[in-house]
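Let me begin by presenting the structure, written as structure tokens, before commenting on it.
The complex appears here minus one protein chain, its other protein chains still in place.
Chain nomenclature is as follows: A and B, assigned in order of appearance, with residue numbering initiated at 1 for each chain independently.
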Amino acid sequence: MTGDTILEADRIRVVFGGLTAVDEVSFTLRQGEIVGLIGPNGAGKTTLFNSLVGLQKLTSGQVRLMGQIVSGQRPHRLARLGMTKTFQNAALFPDMTVLENVMTAALLRSDLKQARMKAAQVLERLDLSPIADADVTDLTFPQKALVEMARALATEPKIVLLDEVMAALTPTEMDEVMGVIRSLRSEGLTFLVVEHHMRAIMSLSERLIAINFGRLIVDGAPAEVAAHPTVIEAYLGHGAAGESNHA
Amino acid sequence: MIQALIDGILLGGVYGVIATGLSLVFGVLGVVNFAQAEFLMLGMYVAWFAWHYFGLDPLLGSVLSFVIVFGLGYVVQRTLISQVLKAPPSAQVFLTVGLMMAIENGALMLFGSDFRSVNVPYQMAGFRVMGLFVSAPYFYAFIAAVVLSILLWLFLERTWTGRAIRAVAQDAMAATLNGVDTNRTYGIAFGLGVALTAFGGAVILPYITVSPTVGQQFVVLMFTVVVLGGLGSVTGALVGGVVVGIVQSVSALFFPIQLQNFFLFIIFIAVLALRPQGLIKGA
Partner (left out) sequence: MRNLLTPGRIAIVLFFVVAALLPFFVDARGHLLRVAAMVLLFAAVAQSWNIVGGLANQISLGHAAFFGIGAYTSTLLYLNLGITPWLGMFAGGVLAMVAAALLSLPTFRLKGHYFALATLAFAEVMRVIANSWAGLTGGPVGLTVPFAGSQPWLFAFRSVASYYWIILALLLAICLVFHLMATGAIGYRLRAVRENEQAAEVAGVDTFRVKLIASMVSAGLTAVCGTVFAQFTFFFDPDSIFSLSGISVRMAMIAIIGGLGTLGGPIVGALFLIPLEEYANAQLSSQIAGLSQFVFGVILVAAILIQPRGLMAFWPKRNATSTTQPSGDKK
């Protein structure tokens, strides 16, 4: 199911003051892959995401999207080229309704009228239509995460970086979301997923990338990565991310 | 030309001190104080009254300005500014703008709109150095500015309060954990910041006349200096001040005096466009 190279991270380094948050991380994603990114808290996953979508400047290294160098470009251009991400604490637009939030993203490729329709369609797909007119401030946390995902999908991306979409979801909801991700994948989307629910990420991903202290530890099949001694140590050593259910 | 350079440096030193106050306030509290220039005006008035009623030379009166405006600034911070430290930037902007309007017009109501100036024995005097004329008022003001800068440096580096201020500027949370009373520190930093600007105003009394609106002349200048040196950087403000002083003097050779502000503004925008963090790195 995998095709051409979609995303290439080429020796990405992000250094803040004295801290090296991301240290020479390289990997490649092919179209249609669902790749999981794991690592204990503070390992640099969000910073890595931010550097991929253009929210964070790279100290050195390159990001290539479908062969095109995109590092240093602003996030909206990357969105136009097909890459977007979700935020860890659901960065929705607080004074807008669910539909309006998603519409804003749909405006990237459509005019106002079409954007409204497309947004409604995306919400439908994620079973969010009932809350389309709700104020986002009234939503529960899992709902917000899903709206965030809907908003990302409304940009009609080729690759989506999901940052803990499934935190605080019930197992049923999780299965539903995983189903959506899989079906989107079969339509050609690529996903890079950060998730603390080990079971979810293990079953969803066909490949895992483990990082710690900003460095890539291992990149391979889930079973192999999970058994990797450094990975185990990283998690056990830090009190195990495991199956935590807290948001 | 060299003459202009000398003048520029002498003036610039004072500009630096004036702007350092602004930079300090921003660096520590994160607030851009649009009312800063009004404290300059207040400092000038204090020194003027000290001269008018007690015959105190402005150079000494500047100390009085410093102390009085410091106290005023501390109170203003604790009562007003502190309320908006966590508020959105628009709230901070409008609070300090409102303060600016209140102070300037309050002064207008209290002191009237007349221009006042001092008369000191050395006002027109100067020294001849290698064929160049060094104006005495410029020179003394410059010396005063240098002295204050050194004292400021010592304060920030060597005293506990000074270090507390720097700590809070870097990381307020960490500072609290280390036993620093951030509220008090903010108050002191703000008071210090406006006092510096007030001092700068007082020492230039021999060559600048004071009126309630005198602050406005310095607004663009102050902000240009601070942006040049990097918002929040004390050394930057001092260096930036000298640069601005030189630009001002040198441009006065070729262009009408009023256009100086225009050139400063060009610099201001250019720096923002090309190097927003300022020309000088570090605080």
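What we mean here is this: a contact is a pair of C-beta atoms (placed from the backbone, for glycine too) under 8 Å apart; a residue touches a chain by one contact, two chains touch by 3 or more.
Not measured: the values here are computed from a predicted model.
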Of B:A102, B:A125 or B:I150, which residue touches the hidden chain?
-> B:A102
Of the candidates A:L99, A:L162 or A:A200, the residue in contact with the absent chain is A:L99
Option touching the unshown chain, where A:R13, A:R30, A:R64 or A:R80 are the choices = A:R80
Which residue of A:L107, A:L126, A:A168 or A:V218 touches the chain not shown here | A:L107
Those residues of subunit A which, in the complete complex, touch the missing chain = 53-55, 74-76, 79-80, 84-85, 87, 91-97, 99-100, 103-105, 107-109, 111-112, 115-116, 133, 135, 151-152, 154-155
Name, in rising order, the residues on subunit B that touch the hidden chain in the full complex.
-> 32, 34, 80, 83-84, 86-95, 97-106, 108-109, 113, 212, 216, 219-220, 223-224, 227, 256, 258-259, 261-262, 265, 268-269, 272-274, 276
